[in-house]
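Please find one structure pasted underneath; my questions will follow.
Missing here is one protein chain; the remaining ones are kept as they sit in the complex.
Chains: A, B and C, in written order; residue numbering restarts at 1 for each.
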Amino acid sequence: MKAFVMEEIGETGMTEKDRPEPGPADAILEPTKGLICTSDCHTVHGAIGERADLTLGHEIVGTVDAVGDAVEDFEPGDRVVVGAITPDWNSRAAQDGHPSQSNGALGGWKFANVKDGTFAEYVHVNDADGNLAHIPDGVSDHEAAYTTDMMSTGFAAAENADVPVGGTVAVFAQGPVGLMATRGAALQGAGEIIAVETVEKRQELAREYGADRIVDFEEGDPAEQIMDLTDGEGVDAAIEALGADATFQDCIRVTKPGGTVSNVGYHGEGEFRHVPREEWGVGMAEIDIVTDLCPGGRLRMERLLRLLENDRVDPTPMTTHEFAFDEIEEAFEMMDEKADGIIKPLIHFD
Amino acid sequence: MKAFVMEEIGETGMTEKDRPEPGPADAILEPTKGLICTSDCHTVHGAIGERADLTLGHEIVGTVDAVGDAVEDFEPGDRVVVGAITPDWNSRAAQDGHPSQSNGALGGWKFANVKDGTFAEYVHVNDADGNLAHIPDGVSDHEAAYTTDMMSTGFAAAENADVPVGGTVAVFAQGPVGLMATRGAALQGAGEIIAVETVEKRQELAREYGADRIVDFEEGDPAEQIMDLTDGEGVDAAIEALGADATFQDCIRVTKPGGTVSNVGYHGEGEFRHVPREEWGVGMAEIDIVTDLCPGGRLRMERLLRLLENDRVDPTPMTTHEFAFDEIEEAFEMMDEKADGIIKPLIHFD
Amino acid sequence: MKAFVMEEIGETGMTEKDRPEPGPADAILEPTKGLICTSDCHTVHGAIGERADLTLGHEIVGTVDAVGDAVEDFEPGDRVVVGAITPDWNSRAAQDGHPSQSNGALGGWKFANVKDGTFAEYVHVNDADGNLAHIPDGVSDHEAAYTTDMMSTGFAAAENADVPVGGTVAVFAQGPVGLMATRGAALQGAGEIIAVETVEKRQELAREYGADRIVDFEEGDPAEQIMDLTDGEGVDAAIEALGADATFQDCIRVTKPGGTVSNVGYHGEGEFRHVPREEWGVGMAEIDIVTDLCPGGRLRMERLLRLLENDRVDPTPMTTHEFAFDEIEEAFEMMDEKADGIIKPLIHFD
Partner (left out) sequence: MKAFVMEEIGETGMTEKDRPEPGPADAILEPTKGLICTSDCHTVHGAIGERADLTLGHEIVGTVDAVGDAVEDFEPGDRVVVGAITPDWNSRAAQDGHPSQSNGALGGWKFANVKDGTFAEYVHVNDADGNLAHIPDGVSDHEAAYTTDMMSTGFAAAENADVPVGGTVAVFAQGPVGLMATRGAALQGAGEIIAVETVEKRQELAREYGADRIVDFEEGDPAEQIMDLTDGEGVDAAIEALGADATFQDCIRVTKPGGTVSNVGYHGEGEFRHVPREEWGVGMAEIDIVTDLCPGGRLRMERLLRLLENDRVDPTPMTTHEFAFDEIEEAFEMMDEKADGIIKPLIHFD
């Protein structure tokens, strides 16, 4: 079968691989639609170290091709989505409420990390009953593909932010995760959402998803702008959806005493993130800093699909470009360079 | 000054009273708009016992007429809202996170209970700095009046229900509190909201506020209908917004193991509420039953006002009738009898 | 192999059964020590309906006899404990934080319910990696047997009670679960623990486990006694560890506004539990009613074993009687009749 792989750091290409076989609890999927994630680009640039001919990708929907003997709730032909994160549900971390950390930090992240990813003609899924979800009739494959990571991660940012009903939230960066964090904040009852972004198209989408105010960081220090907008009080919660030291620091600077900094940005570089001591209240201002890795699993996916089914969110406006699977290398390069105002490229496998 | 009072159980009337004076931390308001609550009717019928010439009402907005010496953040002329519940913020219950229970069960409920209510030309407010909130320019007095109780109580029902993002919620009864619970569930990220109601106008409003499905209890057992709609699984959370034994029981019957029953209905009659033992999982199915009294206080009001300011909710369609203060007795009688499809009557003091 | 079974409702006996075989993820244990639970007696009396030759028991420790191919962390000869509840960890309920409710209400309860229990020469355990735990060297089999249910359930009662540090707790009934709830309350930082019990030996143990005051319900209405002891305020939390309507009602009566009623009692009879309407604050006093089924799983067992290893609790004084496996029918009858002041009978399989 064909697979789009990271050949080594810095190199990608289409290659031929053996079709995967399911273990007793596993499934094999035939993808229909997929999305490329910026973290695929990070991986190719070496963020998680060297890999050899590793299949890329972790955001797909598809059709069940085969299942193992122990699988109870899925069968060939089912239209399904699989979360980007596929935890080991019986691990201690999952039993402790942290499935994404199963068997080690970020251990639930398997696709295109410790096993082949999803950009192939056939994809292996561990624990099908725990990690697949049926797609309801009213939800398209295109929409469903956004549950795997963008909606799950972005909404988690807002859930973890512990936003009070009517509270104020600042969301730093309006890439696809940030945009879904903005929508997530609205779905958590935020009273005022301040989106930090400079790209016009992303500003527009942010407004559509619920942002009440836009802070353009090219028009002045964003932390200062946010403090001004909140009469010097700061926000109840700040969401870091970029993964940079500057935005991480700004999050702390704009969060009021008793508030929460919710990080979902992937911090790929540098030895430290810096907590500004004074704005952090010298360690006593009750500003919590919380983090998350994209929640996965059947229940999570089913709940996100229900939001699509009942029109609580439409993620498809984030799809700025579309490609056939054969053209995925081109899509990947555009995503890597953020060319042509790309936000998310949709890959058609069917 | 004129005041609309409960003369004794069963009797109401307009009377003349002395104008109230503020203590050091208090304020006097001159109402502009008010709303009548069904609980005012319960009170007149004797639900909280005998009262003599007690001024009724707890839902108003107004203008500050006078403040005590210790008041820092409000001054005469300010346009403000006061919550229906005005806690003693330094009480042990408030320190414990339960201000509505300050100094005894339901102790934060003072208006038209342990002191004169709000249907008068001047109204006394305890702890002005703690219990008043300024109304933003973009919010009308009419809208703001809904923050005092309907929005605060209805949203609290949804907040307490611990609705997961994308989860399922059933809201029993679509009176004004139930309608705001429905809107609250949408603002908590519910994936599917089932509203139980038989009155057509209320069903319509429920859909506007976010209900995905309507269960008409005149068309069959509502619990059975909900179990059918959820493929026998039940809902993540059920909200009781009526205060009746039957709906309380139904809430337990339709809540899945691990789910939550959130009660805001005022249970005015009977010795017991009945927990159906088997559907409650013989006391081991992890179905939590939680309750609340309308949250009050400056911060709460400010947050609810922010939701109005940023158009997250429009409560004014619930206003089905309008009256001058002089006509309040007529409004009260209509509310008592739920005549003419009344949902909420707005009282103009100005 | 020999197994102690419920032949039918009301009848028990020793019988011969086939030795169980492990599935790929399973293990077979050879028990060394076990404890009889009152719920075994309820089962025999018909509480969960008719059963035919069902092996009884759910509290054992033992040695691994065999494991399936997919088991990674256990091998024959390992000294292990298995929780009374053995969840399906990939189920939706487990993913939702309610593993004891996996695949339906109380669905994690498998032993002596939907499959053979633990009173046999060999015992089948589903999902060995998820449900077994190694016993540390410093912990005896006798001690470890208490982690399976008594410690897990009793401590959960206290954990769910949301006891503030220095708060007040009433624990209704000092059977083995109630005694561990008392110890659990102390381990949650309770400032004052009131134990309700009339049997002298149990009162003594309650004091050893942390009770500061004893309320003997034969000396007057226990709810009144508790209200007197708390100067009419009531307690922050009340724990129901019996499963009776009277104690359930008393729990609500003694819990202050804003407090929590935590139920772990198994309510085996009657159509309803009764919530006293007025003491419940007419549904608005913020008294939460929460419930639980014994938490199981590897992580839970490991944590409870750590408490034994570091001497935070000694459950063995609850063992009032000891029997060989051959004598289990006699032990069972004593437990059923609560004869001779029995609290827990230890069964020696080795």
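In the analysis below, a residue touches a chain if its C-beta (ideal position, glycine included) is under 8 Å from a C-beta of that chain, and two chains touch if they have at least 3 such contacts.
Quick caveat: nothing in here was measured; it's all calculated off a predicted structure.
When the omitted chain is restored, the residue from A:Lys115, A:His134, A:Arg273 or A:His348 that touches it is A:Arg273. Which of C:Gly62, C:Gly117, C:Gly167 or C:Pro345 touches the hidden chain is settled by the complete complex: it is C:Gly167. Of the candidate positions C:Arg51, C:Lys110, C:His124 or C:Arg303, contact with the hidden chain is made by C:Arg303. Touching the missing chain, out of A:Glu7, A:Asp53, A:Glu121 or A:Asp288, is residue A:Asp288. In the full complex, the hidden chain is touched by chain C at residues 155, 159, 164-168, 184, 186-189, 191-192, 212, 302-307, 309-310, 312. Interface residues of chain B with the unshown chain, by the touch rule above, are 24, 70, 89-92, 94-97, 99, 127, 129-131, 297-300, 302. Hidden from this view is one chain, which touches chain A at 93, 96-98, 100-101, 104-107, 164, 240, 243, 248, 257-258, 263-277, 280-293.
Definition applied: only the chains that are shown with their structure count from here on.
Annotation for chain B: residues 164 touch two or more other chains.
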